[in-house]
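Left out: one protein chain. Kept in place: all the others.
Up next, chain A:
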Amino acid sequence: MAKHLDYLRESASQTAGPYVHIGLAPGAAGFDIYRRELGWDIAGPNAKGERIRVEGLVIDGMGAPIKDVMLEIWQANAEGHYAHPEGGGPVEEGFRGWGRVITDFATGEWGFDTVKPGKTRGRNIGTQAPHLNLWIVARGINIGLNTRMYFADEVEANAKDPVLNLIEWENRRATLIAQRIERDGLPVYRFEIRLQGEAETVFFDL
């Protein structure tokens, strides 16, 4: 078997810039071009599990909401399977587990509807608590920021989660946990992402 010792180097990241919407969400940029924009429907109509809404802000070092962010979401279904050949098992027809949202240009609020994911298998042993994987890009962000959102009502699973437990500073673990509220009978998880400051969100080098 031939060995590849001449590795290539990963292409360097560059900021998504202020006009990321043109490419990835042209409807939001103010024009209609594709038959269908991608990433609007995360769970699809057949997904089992609890339907939830997730909302929040991304806040900069001045304490101001960022109004030109794009977030991508990657999550398992309610059984803890990702829609991928190595995802741990089958998913419902139409479940993609991937989403793309942009912030409101006036307020910086973002939000999306999905189903609450289940526990996923751990890296070697055990399980990971239910979580969403998030990737954040914007003008001024030179390389996409990876973080995770966990659920406040999963106290027991969160306490055993290998990734949360890897964070040495216990007080910082709270930055990854979204609080649950109810609105019109629908569970809403609120998640503020802080890029700087004492409550800076934990970001990962994956």
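By our rule, a residue touches a chain if its C-beta (ideal position, glycine included) is under 8 Å from a C-beta of that chain, and two chains touch if they have at least 3 such contacts; residues count from 1.
Just so it is clear, contacts and distances are computed from a predicted model.
Novice: According to its UniProt record, what is the protein name of the omitted chain, chosen from "Glutamate/aspartate import permease protein GltJ", "Inhibitor of sigma-G Gin", "Multisubunit sodium/proton antiporter MrpC subunit" or "Protocatechuate 3,4-dioxygenase subunit beta"?
Specialist: So the chain that does not appear here would be "Protocatechuate 3,4-dioxygenase subunit beta", according to UniProt.
Novice: Looking at the whole complex, which of A:A43, A:V101, A:V115 or A:A138 touches the chain that is not displayed?
Specialist: The missing chain is touched by A:A138.
Novice: Please give every residue of chain A in contact with the chain that is not shown.
Specialist: 4, 6-24, 26, 29-31, 33-36, 38, 60-62, 66, 68, 72, 74, 76, 82-88, 96-98, 105, 120-124, 128, 131, 133, 135, 137-145, 148, 162-163, 166-167, 172, 195-196, 200-206
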